[in-house]
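Here the complex is missing a single protein chain, while all its other protein chains stay put.
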Amino acid sequence: MSTTYERTIRFADVDGAGFLFFANYLVLCHEAYEASLLGAGIELRKFFGENRLLIPIMKVQAQYLGPLQSGDRARIELTATAVGDNAFGLSYRIVHLGATEKLVGIARTDHTAIDIQTLERKALPANFAAWLKSAGPAATAP
Amino acid sequence: MSTTYERTIRFADVDGAGFLFFANYLVLCHEAYEASLLGAGIELRKFFGENRLLIPIMKVQAQYLGPLQSGDRARIELTATAVGDNAFGLSYRIVHLGATEKLVGIARTDHTAIDIQTLERKALPANFAAWLKSAGPAATAP
Amino acid sequence: MSTTYERTIRFADVDGAGFLFFANYLVLCHEAYEASLLGAGIELRKFFGENRLLIPIMKVQAQYLGPLQSGDRARIELTATAVGDNAFGLSYRIVHLGATEKLVGIARTDHTAIDIQTLERKALPANFAAWLKSAGPAATAP
Partner (left out) sequence: MSTTYERTIRFADVDGAGFLFFANYLVLCHEAYEASLLGAGIELRKFFGENRLLIPIMKVQAQYLGPLQSGDRARIELTATAVGDNAFGLSYRIVHLGATEKLVGIARTDHTAIDIQTLERKALPANFAAWLKSAGPAATAP
């Protein structure tokens, strides 16, 4: 079941051509990730401190399928996929909401949990693993 | 009646000391302004184009009374005051929401409407003036 | 011959973990692109207006190989590759400068020129094509 996040593109989010700056599509994606985590009671900064780990992004991919302008409303749909016990991928669909919905971007970020001291890979705590599962793709019926 | 806007401080909003970067308090204030306008059906970019005007900010003042960290929830309270027919001031209170509420900043921005071509002062259209009134200080009982 | 751009990571560029926010690696890359273009006398905003075209980014890929913190100095190396007469790719190497140099990220952005009205693909003007060539990979000796 993917989780969703909505927000309005703001006056400061655009670039010199008047469109959402390409890097800000990824800012929106990270906001969706943070919002979904917060919904599960996980705030990244505290979580990192309490669990003595970091979850850096290792890789990003995005495709831009349409523009967004300030005042536009966008929905970000996030789907998580665990990769073993210490890594995961997040897939995002960015949808322009309006009279009709239009897919304006897709993105994926790959994350790996590491120990804050040793920087070695480290298993994700149970609450984070539970969030990953809850934000995973819907189970297909048998 | 002031209008309010809430949002969570995000992972990217903080500075090297871990606190909301000072300029981002003002970004929050402008978000509150945009959100309140949108609630009245006014989107700045389209509004500027349709009315051939700009409303630059002429002056900013802010006082910082407390920190905000990522994951913190803030409410911005906006109160508008018209200054003649072509200028206005916006006052903001930034409140950290939590077990108790704490005022962490106050700010004010001064705006003047100008013609997009001549850059001369220009009266604000009726719908904007109506928004200013609706976001104004509550009338005091007689 | 790749073109290079250097700048210091700033206090506002980091995230809640204290490291350069992942989307800001891409902001750095775009800065390197803009700086290199400016060196060739091309400023994107004016260029778009004068040539009635846009050059949206269609795709982004990035790999993160190491962290950057505020105060760190980074060099971005950009190499351009034309794809026909209306598209190009930019490859970036992000290097942390210090006692020793360390590659902390690689990225690639894919761009396509389109007509500002029809949104159809449109050939890049000669000065831009010349810049692409100048920022291309060094010719290998025979």
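Letters A, B and C mark the chains in the order given here, with residues in each chain numbered from 1 onward.
In this text, contacts are C-beta pairs under 8 Å (C-beta built on N, C-alpha and C of every residue); 3 or more make two chains touch, one makes a residue touch a chain.
Since the model is a prediction, treat every value here as computed from it, not as a measurement.
Undergrad: Of B:Gly16, B:Gly89 or B:Pro125, which sits in contact with the chain we cannot see?
TA: Of these options, the touching residue for the absent chain is B:Gly16.
Undergrad: Specify the residue from the set B:Thr8, B:Ser36, B:Asn51 or B:Thr109 that touches the hidden chain.
TA: Candidates B:Thr8, B:Ser36, B:Asn51 or B:Thr109; residue touching the omitted chain: B:Thr109.
Undergrad: Which residue among C:Ser70, C:Ser91 or C:Asn127 touches the omitted chain?
TA: C:Ser70
Undergrad: Suppose we count only contacts with the excluded chain; which residues of chain B make the list?
TA: Contacting residues on chain B, toward the hidden partner: 16-17, 19, 21-24, 26-27, 30, 44-45, 48, 54, 56-64, 67, 109.
Undergrad: Quickly run down the residues of chain C that touch the omitted chain.
TA: 8, 10-12, 18, 27, 30-31, 34-35, 38, 43-46, 69-71
Undergrad: Just the residue numbers, please: which parts of chain A touch the chain that's not shown?
TA: 11-12, 14-18, 21, 23-24, 69-71
The working rule: only the chains that are shown with their structure count from here on.
Undergrad: Which chain would you call central, comparing Cα centres to the global Cα centre?
TA: A
Undergrad: Interface check for copies chain A and chain C. Shared numbers divided by all numbers used: above half gives same, below half gives different; which is it?
TA: Both copies touch with mostly the same residues.
Undergrad: Which integer distance in Å separates the CA centroid of chain A from that of chain B?
TA: Distance between chain centres: 28 Å.
Undergrad: Which integer distance in Å separates the CA centroid of chain A from that of chain C?
TA: Here the centre of chain C sits 24 Å away from the centre of chain A.
Undergrad: Touching two or more other chains, which residues of chain C qualify?
TA: Correct list: 16-17, 21, 23-24.
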